[in-house]
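Excluded from the complex is one protein chain; the other protein chains are retained at their positions.
The letters A, B and C name the chains in turn, as written, and every chain counts its residues from 1.
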Amino acid sequence: MAKKKRVLVLTGGGDCPGLNAVIRAIVKRAAQTDDWEVIGSMQSFDGVLNEPTEIVVLDEKKVDGIHFRGGTILGTTTKGGPFAWPVKNKDGSWGSADRSEELLRKLQFLGVEAVINIGGDGSQKISQRLFELGLNVIGVPKTIDNDLSSTDYTFGFQTAVQIATESVDKLATTAASHSRVMIMEVMGREAGWIALHAAIAGGADVCVIPEIPYEIAKVIAHLRKRYQEGRGYAIVVVAEGAMPKGGFVYAHEATEIGNANKRLGGVAFQFEQSLKEAGMSFDSRVTVLGHLQRGGVPIAYDRVLASQFGVKAFELVLDKKFGEMVAYRHPNVISVPFLEAIEKYNYISKDSDLIRTARGLDISLGD
Amino acid sequence: MAKKKRVLVLTGGGDCPGLNAVIRAIVKRAAQTDDWEVIGSMQSFDGVLNEPTEIVVLDEKKVDGIHFRGGTILGTTTKGGPFAWPVKNKDGSWGSADRSEELLRKLQFLGVEAVINIGGDGSQKISQRLFELGLNVIGVPKTIDNDLSSTDYTFGFQTAVQIATESVDKLATTAASHSRVMIMEVMGREAGWIALHAAIAGGADVCVIPEIPYEIAKVIAHLRKRYQEGRGYAIVVVAEGAMPKGGFVYAHEATEIGNANKRLGGVAFQFEQSLKEAGMSFDSRVTVLGHLQRGGVPIAYDRVLASQFGVKAFELVLDKKFGEMVAYRHPNVISVPFLEAIEKYNYISKDSDLIRTARGLDISLGD
Amino acid sequence: MAKKKRVLVLTGGGDCPGLNAVIRAIVKRAAQTDDWEVIGSMQSFDGVLNEPTEIVVLDEKKVDGIHFRGGTILGTTTKGGPFAWPVKNKDGSWGSADRSEELLRKLQFLGVEAVINIGGDGSQKISQRLFELGLNVIGVPKTIDNDLSSTDYTFGFQTAVQIATESVDKLATTAASHSRVMIMEVMGREAGWIALHAAIAGGADVCVIPEIPYEIAKVIAHLRKRYQEGRGYAIVVVAEGAMPKGGFVYAHEATEIGNANKRLGGVAFQFEQSLKEAGMSFDSRVTVLGHLQRGGVPIAYDRVLASQFGVKAFELVLDKKFGEMVAYRHPNVISVPFLEAIEKYNYISKDSDLIRTARGLDISLGD
Partner (left out) sequence: MAKKKRVLVLTGGGDCPGLNAVIRAIVKRAAQTDDWEVIGSMQSFDGVLNEPTEIVVLDEKKVDGIHFRGGTILGTTTKGGPFAWPVKNKDGSWGSADRSEELLRKLQFLGVEAVINIGGDGSQKISQRLFELGLNVIGVPKTIDNDLSSTDYTFGFQTAVQIATESVDKLATTAASHSRVMIMEVMGREAGWIALHAAIAGGADVCVIPEIPYEIAKVIAHLRKRYQEGRGYAIVVVAEGAMPKGGFVYAHEATEIGNANKRLGGVAFQFEQSLKEAGMSFDSRVTVLGHLQRGGVPIAYDRVLASQFGVKAFELVLDKKFGEMVAYRHPNVISVPFLEAIEKYNYISKDSDLIRTARGLDISLGD
């Protein structure tokens, strides 16, 4: 039997519903060829760089039924990657080392002819650098935050929105029964996509997002208006990156956001505190969704999108279109160069129809 | 208090998850104006044409919390509409009458200045004719089948896909445990959108859709290949409009489809029968989803889309852009003239990326 | 290393949510001993009797995470068992053979010291006969139908009820929107447990069950009363074993039930037909849940019960309490001799509090 060509698959960054559907689609598509086999590296590049290596053969049996499981069968990691590998200095402190050359050498040793790297913008940046070093890399975007501008949607996002919306539904009955203000914090990094979608879908009354710094006085005015109209309760959705006017620095690497987010629920509790200090008289409760948004069974939408990405990713390998990331532009699955893929962060535009819808539903954005 | 202008809302055709979210969005948006009030006609135009009339005032209190309920608080009907109102002839048989003029008169009497008609292609055609008669009509598309080419997506579709996919998930465990072929029929009229999405998301093995007439021998060959590879079970998703090669007439009004679909599950049972006659030796079971696909809580995706449609529909009234239907073209909510909206049925293109994905996942389409 | 004692696990009869949780619990409990190992026979006794045998070693890794998967990783079968093994006669017809002695011999050869047989009443009867032949057998009851009188509840039942109830919820919105009578058929064999629970939980208007033969005139009178009170729609839950007064023979082996049930949905369609013939003027639709009730993720209740059964089953092996079946008598997990376990079928008592509740909710039972 002739030796088969090998494509290596790996998943990096935070886990995301749909990752396994991508892996399965790659394997199913590759199984239709005569000359390719798929292998996977555990915990992103760790599987290749660690001693001993942790490489698994991914055949159809291995991926049977994994499409509806959350997480990733390949494991993942949020540490630095081959260009900034964490190493312990002699004095016990941590530094980093560039192990990219070693990585390329090992991939060659393993007979890897192409790599499909499924990950967030950090992963895509690493892919671009490896591609520049001559590696045949294809990228698949992964973010529950929908913060990539080069694709209409990313898988995992709609599942996160669905979970957040179901949570709003649950909190709504308590809010109404107890006449309370229920404050719920959702993920989304520097973008408000999950928050705004969940607020619209769940019928929330207030939604604060990073793109629109809020004024607490405006929020309270809105709650009072509701109260005067006879509804003494409210649902407030807070994006983890939301910031009050003045306190927000609008930039990707903004350290202010980082600091505020240090602790799970930090933003929501701070928001509640601000409401109280500003004189809110309603009883209130905070809920922090946290990792519940990342896990569990992906909804059908995300499984379809992830499957489309997986099939396309392997076909890009067949077409030798390396240095590109798959993307969705309705109704097509396309590919874009890494550099283009990662250059622009996907914020919610203030004059988008989505914002107009929120305002039309009388959702206060705090501005 | 000055008299307010009235916009009449009605829902027609089969029910669809998201209808109430549209109604709520219209009411919430209208409440932001000083001079508009919303009323609803029960059971589509019946509420206006019946004696006594059944008109309800739709205020914010009335629509509070309805966004996550399936169905429509306005009721619906699938009978003919004002241009073909069913009337009983003297001999007891049924004929139809044109009551459109009476309708316009009554709407005037009710002080209705604009109508928002939420419905399928039948409803949009009626809207166009009423618009030609001088009525100020705005359309909102409603179909779980995703069969409108003028909008990227319609609300209700993703909920139907989600329900169908969860059903595949449930059948999959039985299929594997019992080594059975599980055949599931889903809705979709003459299009295979629900079937194909559920097949991809659920990891089905076979999916037959109206757009691609199937050969039963090809299906059996696929099942046998699976069996030889050690998987003695399979999931088959059958679109209600699917037809074998030769037996299918590809046209919107095709009576052949109508006949085959007369009875719930007709297509799936016929498919099972064909498999048996062609020598399939596997044990098999049929499941017909039926109305389970239309009901229940809409998923977040559909609630967002429906809310966007509702807000936009009322804003079209404000902008006097009558004779148009709202539509979604990512990421914008736009409007298109009725004539353009209904001229083209939205079939799955045989060389679409969605079909390529299905084939890449080794789903047999029977061709 | 000393040779370990072997306990063989197998699952028989229709699949049931919770089976995998039982298997996992047995394996986890056995892993706490030093001298036992667990093996599984595929497709009930087939795995032992077939050539080659299909026996799998069940260690903790193998059962990791299986508790929330429907079906059974051991596969199952509904054919006759070792005492009535289907064999093809020379003339091509099918007969049966007693392979019980061969089974015992093979089990001895495999080093099996005890067998845990998870299955319905058919399986328990086989277990009793094998126990009489000297085999060390423990039974675990498995039926979604809740039709065993020796245990308060069986796992799988509450999941079936939950799925049926969610389906009623979905149909309810369509029923109200379209002013329709929605008829839904659920499983339950000769008992009405699933039907009555789903009817109460879902707020149905009519529920017909095997224990109470119905009169169609009484059902129609109830629907008319509802209509006169202004509710022109209804939800009817039909147990698959329901029968009209006069046409029902109240016995476990009743062939009448068998005949009526031959075809999926037979009872529901027949019920609808009766309604129409008796003059019902409402529009109606039939939904047949079928295998959707058996599959999918078990709800927490069933996972807890199944886990309790699994741990207890293995502890009965340790205690050498063979010839007994585990059972639940709130709040204890006990065991009962096979003969006692299977002697009485669990029908709904006509003067039970459950029936009184149904009547108190104005659910017509057709009597």
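Methods note: a contact is a pair of C-beta atoms (placed from the backbone, for glycine too) under 8 Å apart; a residue touches a chain by one contact, two chains touch by 3 or more.
No experiment lies behind these values; they were computed from the predicted model shown.
Peer 1: Going by the stated contact criterion, tell me the shown chains that border the hidden chain.
Peer 2: Checking the complete complex, the chain left out touches A, C.
Peer 1: Looking at the full complex, which residue from A:Ile118, A:Val140 or A:Leu171 touches the chain that isn't shown here?
Peer 2: Checking each option in A:Ile118, A:Val140 or A:Leu171, the one touching the absent chain turns out to be A:Leu171.
Peer 1: Check each of C:Glu102, C:Asp152, C:Glu215 or C:Asp283 against the chain that is not shown and name the one that touches it.
Peer 2: Checking the options C:Glu102, C:Asp152, C:Glu215 or C:Asp283, the one contacting the hidden chain is C:Asp152.
Peer 1: Using the touch definition up top, pick the residue from A:Arg105, A:Lys276 or A:His291 that touches the left-out chain.
Peer 2: A:His291
Peer 1: Just checking the interface: what residues of subunit C touch the absent partner chain?
Peer 2: Here the touching residues of subunit C are 24-25, 28-29, 31-32, 60-61, 64-65, 67-68, 152, 158, 161-162, 164-166, 169, 172, 197-198, 200-203, 229-231, 297, 299-301, 303-304, 307-308, 310-312, 314-315, 330-333, 352-354, 356-357, 360-362.
Peer 1: Contact with the hidden chain only, please: which subunit A residues?
Peer 2: 14-15, 19, 43, 69-72, 75-78, 163, 166-167, 169-174, 176-179, 182, 264-265, 285-288, 290-292, 294-296
Basically, only the chains that are shown with their structure count from here on.
Peer 1: What topology does the chain touch graph have (line, ring, star, complete, other)?
Peer 2: Shape = line; chains linked end to end, path left open.
Peer 1: Can you give the whole-Å distance between the Cα centres of subunit A and subunit B?
Peer 2: Computed value for the inter-centroid distance: 31 Å.
Peer 1: Could you please state the distance in Å, as a whole number, between where the Cα atoms of subunit B are centred and where those of subunit C are centred?
Peer 2: The computed centroid separation for subunit B versus subunit C comes out at 35 Å.
Peer 1: Between subunit A and subunit C, what is the gap in Å from one C-alpha centre to the other?
Peer 2: 41
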